[in-house]
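Yeah, one chain of the complex is gone here, protein chain that is, but the others are all in their spots.
In this document, chain identifiers A and B correspond to the written order of the chains, with residue numbering beginning at 1 in each.
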Amino acid sequence: MHTPSADLARVRAAAPLVHNITNFVAMQTLANVLLAIGASPAMAHAREEAAEFAALASALTINIGTPSIDWLDAMGEAARAANRAGTPWVLDPVAVGATAFRRQAARRLASLGPRVIRGNASEIIALNAVIEDQDFLSRGGKGVDATDPTEHAEAAAQQLARTTGAVVAVTGPSDLVCDGEHIAIINNGHPLMPRVTALGCALTGVIGAFLGASAKPFEGTVAALAYYGLAGQKAAEQAQGPGSFAVHFLDVLSALDETTLDRESRISHRSCKH
Amino acid sequence: MHTPSADLARVRAAAPLVHNITNFVAMQTLANVLLAIGASPAMAHAREEAAEFAALASALTINIGTPSIDWLDAMGEAARAANRAGTPWVLDPVAVGATAFRRQAARRLASLGPRVIRGNASEIIALNAVIEDQDFLSRGGKGVDATDPTEHAEAAAQQLARTTGAVVAVTGPSDLVCDGEHIAIINNGHPLMPRVTALGCALTGVIGAFLGASAKPFEGTVAALAYYGLAGQKAAEQAQGPGSFAVHFLDVLSALDETTLDRESRISHRSCKH
Partner (left out) sequence: MHTPSADLARVRAAAPLVHNITNFVAMQTLANVLLAIGASPAMAHAREEAAEFAALASALTINIGTPSIDWLDAMGEAARAANRAGTPWVLDPVAVGATAFRRQAARRLASLGPRVIRGNASEIIALNAVIEDQDFLSRGGKGVDATDPTEHAEAAAQQLARTTGAVVAVTGPSDLVCDGEHIAIINNGHPLMPRVTALGCALTGVIGAFLGASAKPFEGTVAALAYYGLAGQKAAEQAQGPGSFAVHFLDVLSALDETTLDRESRISHRSCKH
C-alpha cells in the first residue's frame, strides 16, 4: 500500500530543485515552505531564461495569482520547455473566475499539459466551466477565496481531469484528488490555514516538489496534501492566531516525522461516480 | 457616539474583498493583515484586469511604493473603474518626496478622487507641496521613513483634504485624521510598529477594508487607526523585538475584542484651526 511517508522521504533525500513562476504575494512563503520540506526553490520569470530554468529543474509550478502579459508568455515557454524535458509541472489557476484575463490565461495554460492542477473549489469549478464554455459567472465567485465547498467541485474536478489529462486537486476544509477514474479524500488540515496568505499557493509548490522527487501524480498529490494538512493541524495546537500559526507551520513541516505522517493521515479512496 | 468597534464588527461580518495595487515589499504583509482582520485580499496589477477587479471589489487601495510605468497605468485605470462603480479607494503616496517620478505619479493619482489618503508626516507634507507647487524638496525628506513629526503635517493635511476632497490620515507616533473641517487625533500605537516593514502600507489596506464594509471615510479611518494602533500596543507587550512583534501583531489583530477596542482607544476630536 502507498504511504505518504514514502514520497516525503524521497523529497527529503533528493532535495529537488523546483522552479516556480508564481505570484508576488506568495513568493517568499513558497520559498520558505519548500526549504522547510527539504526541497530547493528557484524563481525565474523572464522570457529570456524561464525555459532554460524549467529544463534545469526537477519540477515546475505555474501560478497566475498576479498575472501580466509578459509573465504569462514566460509561463507558456516554461511549460513547453518542461514538457520537452519530461519535467512534471503543476498549474495553480488563482482566482480564475474573477476576470476575462485570468480565464483566458488559465484555459491556455491548462491546455499545455500540466501533470497536476490545484485550486480551491471555486477555482476548479470556474476553470472547468471556462474550458467547457459554461457560464460559470452565474455562480458568484468573487475573488481568490473559495465560496464553494469542496464536494460541490467533484463533478468539475472529474471532468477537468478527463479533459486535460491532469490530476486535479481541490483543496479546502477537506481535500479531493481526482485523476478522472479514482478519487481520494483527505481529511487533514485546520481552519487557520486559509487565514494565512499564500498557503494554498505554497501547497502547489509542495506538490511540485513531490513530483520532482519522482512521486506518481495521483499518489504524490495525495501524499503532499495529507502531509501539508497534518502539519497544519500540529501547528494549530501551538498557535494563538494566524501570525504564530504561520511560524509553527514552517517548524512542523520541517520536523514532522514520517511515522506520524502515516499514522495520522486521513485518506480515503473510492471510484468516480460516473 | 461613533465607536471604533461598530466599524470593526462590520468588517468582520462582511469580509469585504479589498483589491490592492501595492508595492512588492508590502504585498504579503498586507494580505496577512487583511486576512487577520477578517477581510479578503486580492492583488491584481495588469492593465488587462485591474479595472475589472476594482469594480468587483468592495474597496481598492493604491500604493506607489515600488512604482513603474505599467503599474501606474493600471492604478489609474483601477481608480477610474472604482469611481465609476462607486467603490471607495485609498491612496498611499509612499516616499512621494523622493523622486520626480513619484511626485508626478502621486499628483496624478491624488487628482482622481481617492476617498482617503494615508501617509506619514513627510509624505503628506510632500504630497500637499507637490499639488500646491511649493518647493518641498528643501525640507530634506530622503526616503520612505518619516522625518517630520505628525503635528508638523497638520496644515498640509488640512489643505490636502480641502484640495482633493479626501480624508487625509497622517500616521506616526500619534495619528491625525482630517477631512478639511474636523480633526481627530489618535494616540494608540507603539514604537515597534515602524520597525517592521510594510505595517504602514498594510494599514492603508485596513482603511480600505473599513471603507469596503461601509464605514464613513472620516469615522472609518479613525476607527481603523485606533484598532491598528491598539493591536500594536497589545502585541508589543508580548514581543522581544521586531520579529516576534510582527507575529504577535497578526495574532492580536485577529483576536482583539470589540469591548477592549472601545475602552482603550485614545481618540480626541477638534475643529481645524483655520
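In the analysis below, a contact is a pair of C-beta atoms (placed from the backbone, for glycine too) under 8 Å apart; a residue touches a chain by one contact, two chains touch by 3 or more.
Quick caveat: nothing in here was measured; it's all calculated off a predicted structure.
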Where A:75, A:109, A:207 or A:246 are the choices, the one touching the absent chain is A:246
Check each of B:28, B:159 or B:204 against the chain that is not shown and name the one that touches it. B:28
In terms of residues, what is the contact footprint of the unshown chain on chain B? 23-26, 28-29, 65-69, 95, 98-102, 142-145, 194-198, 239-244, 246-247
Tell me, which residues in chain A touch the chain that this view leaves out? 17, 24, 27-28, 31-32, 35-36, 40-46, 48-49, 52-53, 56-57, 70, 246-255
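Simple rule for what comes next: only the chains that are shown with their structure count from here on.
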How many angstrom lie between the CA centroids of chain A and chain B, rounded to a whole number? 33
